[in-house]
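Removed from the display is one protein chain of the complex; every other protein chain stays in position.
Labels for the chains are A, B and C, by order of writing; each one numbers its residues from 1.
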Amino acid sequence: MLEIVQTNENNYISIAVTGDADASSSIKLDKGLRSAFDESHSNIIIDCTNLNYISSAGLGVFMSYIEEINQTNTTFVIYGLSEKVLKVFGILGLDQLLILKNTKEEALVELNGL
Amino acid sequence: MLEIVQTNENNYISIAVTGDADASSSIKLDKGLRSAFDESHSNIIIDCTNLNYISSAGLGVFMSYIEEINQTNTTFVIYGLSEKVLKVFGILGLDQLLILKNTKEEALVELNGL
Amino acid sequence: MAYSFNIPYSKNKLRLMRKFVTEVLHEHSVPDIETNMMVLAVDEVCANIIIHGQCSDLEDYVKISISFNKEGVWFDIIDKGAAFDIIKYNEPILGDLIRTKQKGGVGIMLVKKIMDKIEFDSSPNQNTLRLFKKVTFEK
Partner (left out) sequence: MAYSFNIPYSKNKLRLMRKFVTEVLHEHSVPDIETNMMVLAVDEVCANIIIHGQCSDLEDYVKISISFNKEGVWFDIIDKGAAFDIIKYNEPILGDLIRTKQKGGVGIMLVKKIMDKIEFDSSPNQNTLRLFKKVTFEK
């Protein structure tokens, strides 16, 4: 019950994540991120407007790209988290280790600001 | 979890029923119908567009007014039942003993056709 | 695949029970109209247990188990109130209820019309009503 849709724009890749990222579905999220990173695009934004739920399995997927983001100088921005999902990122302080923005506009400013 | 809203129009009373009419809530439906009948209005329409569920307790309330409808020559029309709720009226054949219409327009035609 | 849950003996917890049953049937691709019919049958039985079951222990529960096979769905409804065998119960005539302006009395009628098999079993400890409904699963 997780849907991953990738869209390639001029200067960035956008991945929309819809549904629940839990123990049974997060592998799909990982595959989606993996393929975006494999295209070695330096700008990736993740649209979480319709991410209804995330458990440790989903957080773990995002966590596992933090090193790669830093090593490859990828600009990786997550936006549109609902308040309850944002709070879950906050429990472990992942909101400090990943760039989280409210809106797509703010996410794009982050890309262009480079 | 049942809400009953009565509106008095020029030539009819309209009662909107919202929510679940079950063993715990149907008494509210009964009170709503009782007060409409007590105003001795000869035209009553019941808006069930937002009636999500009905059990025997709710059916029983409608059943208990069938005699009164016939004896007092009240035009009593129920409209807007969802398919699943309509099917429940059909189990016991109550769809043959009460006037059920799809839309408010059809319900009003029934009143004016008198 | 089987599911079960306990709901408190309380009329205003029936709504929650209906949500549970609806979710489980939905999970197993039972069409909406049929889901509502089965939910109704279970609701009627649970409401009767809560209203008429005269259970002494207020801390007790009605237990509902749902299990699936290829042909359809079994519901087991277990309570500790007075034993009441709906199979032996003779339903009244609808016309009589209407003439006498009764506001109830059609619950068991609905259960019997909706369900395809009904079994009742009562031990000193508990009553088990088993209801089966044939289903054509959507996928």
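Heads up, the rule we're going with is that contacts are C-beta pairs under 8 Å (C-beta built on N, C-alpha and C of every residue); 3 or more make two chains touch, one makes a residue touch a chain.
A quick note: this is a predicted structure, and the numbers were derived from the prediction, not measured.
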Chains on display which the left-out chain touches in the complete complex:
A, C
It is residues of chain C that touch the chain not shown, namely 1-8, 10, 13, 16, 19-20, 23-24, 27, 61
Chain A residues touching the omitted chain (full complex)
1, 20, 22-24, 30, 53, 55-57, 59-61, 63-68, 83-85, 87-88, 91-93, 97
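Here is the rule we go by: only the chains that are shown with their structure count from here on.
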For chain A and chain B, what's the span in angstrom between their mean Cα positions?
51
Here the gap between chain A and chain C, centre to centre from mean Cα coordinates and rounded to Å, is 45
At least two other chains touched by the same residue of chain A: list those residues.
none
Multi-partner residues in chain C (2 or more other chains touched) are none
